[in-house]
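Pasting in a structure now, in structure tokens, and then I'll have a few things to ask.
The other protein chains are all here in position, but one chain of the complex has been omitted.
Naming follows writing order (A, B and C), and every chain is counted from residue 1.
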Amino acid sequence: SGNFFLFAGPCVIEGESMALAIAEKIVNLSDKYAIPYVFKGSYRKANRSRIDSFRGIGDEKALKILQKVGSTFDIPVVTDIHTEEEAFLAAEYVDVLQIPAFLCRQTELLEAAAKTQRWINIKKGQFLSPQAMQFAAQKVVDSGNDQVMLTERGTTFGYQDLVVDYRGIPLMQQFGYPVILDVTHSLQQPNQTAGVTGGLPQLIETMARAGIAVGVDGIFLETHPEPAKALSDGANMLPLDQLDHLLSRLSTICQIIKSF
Amino acid sequence: SGNFFLFAGPCVIEGESMALAIAEKIVNLSDKYAIPYVFKGSYRKANRSRIDSFRGIGDEKALKILQKVGSTFDIPVVTDIHTEEEAFLAAEYVDVLQIPAFLCRQTELLEAAAKTQRWINIKKGQFLSPQAMQFAAQKVVDSGNDQVMLTERGTTFGYQDLVVDYRGIPLMQQFGYPVILDVTHSLQQPNQTAGVTGGLPQLIETMARAGIAVGVDGIFLETHPEPAKALSDGANMLPLDQLDHLLSRLSTICQIIKSF
Amino acid sequence: SGNFFLFAGPCVIEGESMALAIAEKIVNLSDKYAIPYVFKGSYRKANRSRIDSFRGIGDEKALKILQKVGSTFDIPVVTDIHTEEEAFLAAEYVDVLQIPAFLCRQTELLEAAAKTQRWINIKKGQFLSPQAMQFAAQKVVDSGNDQVMLTERGTTFGYQDLVVDYRGIPLMQQFGYPVILDVTHSLQQPNQTAGVTGGLPQLIETMARAGIAVGVDGIFLETHPEPAKALSDGANMLPLDQLDHLLSRLSTICQIIKSF
Partner (left out) sequence: SGNFFLFAGPCVIEGESMALAIAEKIVNLSDKYAIPYVFKGSYRKANRSRIDSFRGIGDEKALKILQKVGSTFDIPVVTDIHTEEEAFLAAEYVDVLQIPAFLCRQTELLEAAAKTQRWINIKKGQFLSPQAMQFAAQKVVDSGNDQVMLTERGTTFGYQDLVVDYRGIPLMQQFGYPVILDVTHSLQQPNQTAGVTGGLPQLIETMARAGIAVGVDGIFLETHPEPAKALSDGANMLPLDQLDHLLSRLSTICQIIKSF
């Protein structure tokens, strides 16, 4: 029963007022559509293609903004971590720790994250099968934490494309964890010649509708008031003013699916 | 407006009474759910993995059964063709000629099919991009026939798997032709070591729900009263008694989508 | 013992003098390096991306040129066929019938080709595993002809690329048939947006060296005195004046490999 849940926010925390403004807008929509909402924002970016890509405004500063977003709107917040130290640091401020797809096989990172007793959202590596995600999840469980979510974000399909295999969603749900579809990163076009990852944002609704139709538990997306001015990943983010329309449609489909 | 349309029937025509019985059952369901229905059956199979696979009961005999199904229930029928001669022959009996995925680049076959002035359903080769299907369609149009449909049936994903890329459905629709999702063959597991192609029929509903949600125009599926006893492709066919449940759900989703 | 063998010539027969001139040049090189040589030329092209692509100078005319090349230089000739009728027709003029990759699963085409008692070179479909080629070969053998060769020409790797899996060469050799590496088509870049397949001809030597090193039996390549002026597939052909250098290097590597 109920609606799908939503992980949404800007790719990276650019500043407090911007984070609060985005959150407020999404909180209003989540109320409107009865969508459980988790604010998403990276406090640093560790795996940019190029060393001159924007990597953040400072860890503590960004984490405090995440915390403030959470307390202001009484919502959980999620951020991604890249090392054991980051796991312990970020856990002080956020409710959900996210393991980036490239790092989903790093045992010690998973163990450290698990020990914080936060929810752990593990993104499926572009190189991993849905089936193999049970071993990633099991590392968290074996470390004493069964609050695991798994996120599909596309699989390597030739060098310059990703493809979402929707068969993987019910398959991963069989492991007993909520499964999220990351419609932003699933639409990335990696390995572009300029060293900047591209995207296909006009397909966000297509990807999300298919996910809801097959019964995914949550949707992850990045959104920004002005994607073209975003400091990171502008190519993929949904313009914030299109979110209402998207959530309206997804909620409508979800209600039908939940009635089955 | 209206519902999605349905191409459905047995993989191959095994005999008249079986064909009529399947058609009757599906016609009743298509009436129940207001689904435009096209009866599907191959009159021969030309591209089996192994030479000892079943290839049919005889061309004329099978084609006459197809024709009788069409006239009995006043529905269009579709069959697949592999040569120019087959195009001319089959066109005498059926309403839609289907170009198999492996053959979608054979110019002379497309031209011959086009000249029959039947509807031409071109299946997307497992090796082709959605974009490239516009060139296949154009060959039919340039031969004087603009009654073209395009069918997604999965793309090569490593040696032993296919993946459906749902981005391709709206992309192919932009060319102006109806797009069908073949949920039966999309679930094939090719190149199995025994030389018999496997399948994942429990995922039929998952695949179809995603297709309807992204707005596909038609669904193609193979069904059989007793898949385990089918003479061809039993591994992939939907048991006929599960079709009502499937069509009910897909129609419900489709009505929502059409309301957007 | 001995050297690898070579299938080489223009993509398509453009005329007699051109065919004879290319053949003469390659015959001289094959004598120089003791390379068994088979002249290759298509007499028609059936699977172009676009309907306005060049498809040939006329079947009989082109086949007679192939035959004349064979008799003039006392070498075998190979051409590709697309239908049963073409198999019977072409067999009157050539020594080796080649089954295009897209058609390697067409049972009746394989059977018809087999019955001509010519050598049958089956190209591996871009969608097939090396293992699955044993079933294609078996169809020829079961039709009473065990003169089979198998050709690797790349496997679908995302939409716009092919990759050669060199593991497949020894694997296919285990079936007991000679295995050829088609370095021209392995370097194709399919599904380009203009509808014309691109290529990477500067990598021809790289691909061929790897093939010889792993012990492939034959090399297939298309060559033309002026690729930029060729009527088909100019993007992929080796300039004829570079062939001497290539064969010299490949022969040198091959002699080492054969000594193992």
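Heads up, the rule we're going with is that contacts are C-beta pairs under 8 Å (C-beta built on N, C-alpha and C of every residue); 3 or more make two chains touch, one makes a residue touch a chain.
Just so you know, these numbers come straight off a predicted model, no measurement behind them.
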item	value
Chains in view touching the one left out	A, B, C
Hidden-chain contact residue, picked from the options A:106, A:184, A:206 or A:236	A:106
Residue, one of A:30, A:160 or A:236, that touches the chain absent here	A:160
Touch criterion as defined above, residue of A:3, A:129 or A:252 at the omitted chain	A:129
Residues of chain A (touch criterion as defined above) contacting the omitted chain	46-51, 55, 82-84, 102-103, 105-108, 111, 125-129, 131-132, 134-135, 138-139, 142-143, 155-156, 159-160, 190-191, 193, 195
Residue ranges of chain B at the interface with the undisplayed chain	157-161
Positions on chain C contacted by the hidden chain, ascending	155, 157, 163-167, 169-170, 200, 203, 206-207, 209-215, 249, 252-253, 256-257, 260
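Everything that follows uses one rule, which is that only the chains that are shown with their structure count from here on.
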item	value
Chain centre separation in whole Å, for chain C relative to chain A (CA means)	48
Intercentroid distance (Cα basis), chain C paired with chain B, Å	33
Separation of chain A from chain B, taking each centre as the mean of its C-alpha atoms, in whole Å	37
Residues of chain A whose C-beta touches two or more other chains	157
